[in-house]
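Yeah, one chain of the complex is gone here, protein chain that is, but the others are all in their spots.
Letters are used for the chains, namely A, B and C, taken in the order the chains are written, and counting of residues starts over at 1 for each.
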């Protein structure tokens, strides 16, 4: 299939490579020339604009940092809708606010293009190994049409409902993740301060009602899990500032929906404090050190 | 074995009955005569005081509502230590603060009695079906000695470390539970307000990084799980006021240990607001209604 | 002076009337015809568009509900900048985010028009009695030029610095107000629950380090002050939803500035819960009832 791929950053680049590996023909675009060069070296063609990339594609995929980028790339004078023929399906894998996702999808629909929001989880590792989870908001028929393609870049392709619901699922899940990580950090710190062996405490929690991914798969307390970021000084993983971005999307959407998210907002503020102390680039589980204090 | 059992409330009574079922000889005591009568009708002997109950027992078990009760029952003039022969093992299954648990255990040790703190989770249902989880703080040898007996009242008998660590494990786990339940409630409410089907959202979360017991086993959003309290108007289950008690123990212990528990304290306040609005007797997952507001 | 006045709602209308009273000639515009009619009956002229109103004015004042309205009114095809001659000063008294205020002011400057952001406090009562406080962000020379006119609608005309700082002052003050009101509510509730006479407690606080406007001028506890909203069932005053709007502006601006506002965000969530329970139209000091619970 001839695919236009726009946005070749840390996530987009390995995703595009997986499509190349499956034999697709790719026309790519990115504002950073170096990113484009790396993909053309791998077999993709470079387009001179988003519009040009979209003009000859049978499908368009975008992976962009934020909502204003998505709006410009789709709705701008040189953007996707200015070039793409009617009927071609569009997939945006950026993580943005549901409202903007729906706005762009409505513009695409008006132009005759079915559009899916398909944000991912799994990080750069998942992008490279094609084990991402895609949370997809689209008409059921569109979902059926694009699912095989998404399966070439990911492992779990989850249908979330109509337009925007992919983004909704992503920000709701990540808000809960941001909360439960702090909850685990507090429980582990408290237990250790009160004299229980952290590994034993994690074992109790992981077989009890406190059980959660943040404890059994990504425990923030050093020494509990060998392969969690806590075991390597909180490098790699999912950065504090990325968690902050998602919590910002969630609390913004909650404000629009007039829906209280008390712990979500509290978590956002704690990560913001932690980021203000220089930890924005560390894995988000390092928040345990904000709460533990210094010796 | 001849066992003294003190405290025959909603939890203690079915636990004692399970011991009777296993052929033990029970001497029981409770301040409520009706509770005593029910047990003697089932085959137990009634003692005139805690002291008397302890005087002839080969093992003592207590199940009491709070730390002052535990201190009185063990350390009082008419209490366990006043009557029990040296060498007899003591098991306290009450949920109390770790500091008091250690204080009583130290007094028992000075008297020549090995003591275990063994708080439970699993509720009255678990007590009746002998499927409780026991979190046990004791010397390893004491744990080995009492484990078979605990296994007659529960399914998971977890060793947590020396004296007090059973209580530590319990309050750390339950603090995390109290936090993650509110996190799930916020995520589900937000998702529903933004237009995703709650069952679909729960499905996404349960296979993603937001996965937790509060979502996959006890989801607070009505219609997601058939057998959670949300499916029966939040009756039964683990009451808001019981969660408040455990969060109070956790934040108190954190204060003593000078350990921040920001979300734990925020959760405590939200359940307190909810209790102040009359929901203390509802299952704690009903907190979702505080956050959802009225129609 | 010939003044164009755009936005004749609960605040704008009495402000415009005060200008009429001082002998100015007013050209007015509002999307609600009834609002326009009321002003023309009082001596103003009606314009057919914002552009038309601005075209012949010596000064333009706007009082609008939110940032998108301000952008449309100033930057739209039929807006202020499309009609106003270069050199005419522009005053926006809406409460909006500082970023948008600066964006519009920059567009005005590029068009040759000095612009001031001049949000107010004092409510509809202050608008009627011309006792508003204006917080003004503008070049010093512009401030000097417009100050006499603002003084015809308000009592305190405060210079806050260059463009946008009027909005900054407003949202920072109101965020603090939203926090301290909850603080006072908690302190008064707690004191009353612990047995001190509320009036006595307020008296102690008002002469101690807890002293604040929310306690000494607007105490939320019924019976403490005769003329506070608490004395009239929390009717009138500054509505919960208006406080929510300002807290939303503050936490949004804080997010952009990457500045933690932990209690500001917590306050926002509590008012959001309270609004979700139907109290959006009550004075914001009614938040005390969320915390007090029911009998």
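Everything below uses one rule, namely that a residue touches a chain if its C-beta (ideal position, glycine included) is under 8 Å from a C-beta of that chain, and two chains touch if they have at least 3 such contacts.
Computed from a prediction, not measured in an experiment: that's the story for all the values here.
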| item | value |
| --- | --- |
| Residue among A:75, A:109 or A:273 touching the omitted chain | A:273 |
| Full-complex contact with the absent chain, from C:28, C:80 or C:169 | C:169 |
| Among C:98, C:114 or C:229, the residue in touch with the chain that has been omitted | C:98 |
| Among C:44, C:205 or C:230, residue touching the chain not depicted | C:205 |
| Residue numbers in subunit B that touch the chain omitted from display | 248, 251-252, 255, 258-262, 265-266, 268-270, 272-273, 275-276 |
| Absent chain, residues of subunit C that touch it | 98, 121, 133, 135, 156, 158-162, 164-165, 168-169, 171-177, 179-180, 182-184, 186-191, 193-197, 200-201, 203-205, 207-215, 217-218, 250, 253-254, 257-264, 266-267, 270, 291, 293 |
| Residues from subunit A at the interface with the omitted partner, ascending | 266, 273, 275-278, 290-294 |
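The rule is short, and it goes like this: only the chains that are shown with their structure count from here on.
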| item | value |
| --- | --- |
| Central chain (distance from its CA mean to the mean of all protein CA atoms) | A |
| Farthest chain relative to subunit B (centres taken as mean CA coordinates) | C |
| Geometric centre distance via CA averages, subunit B-subunit A, whole Å | 39 |
| Gap in Å, rounded to a whole number, between the CA centres of subunit C and subunit B | 51 |
| Subunit C: positions in contact with at least two other chains | 266, 273, 275-276 |
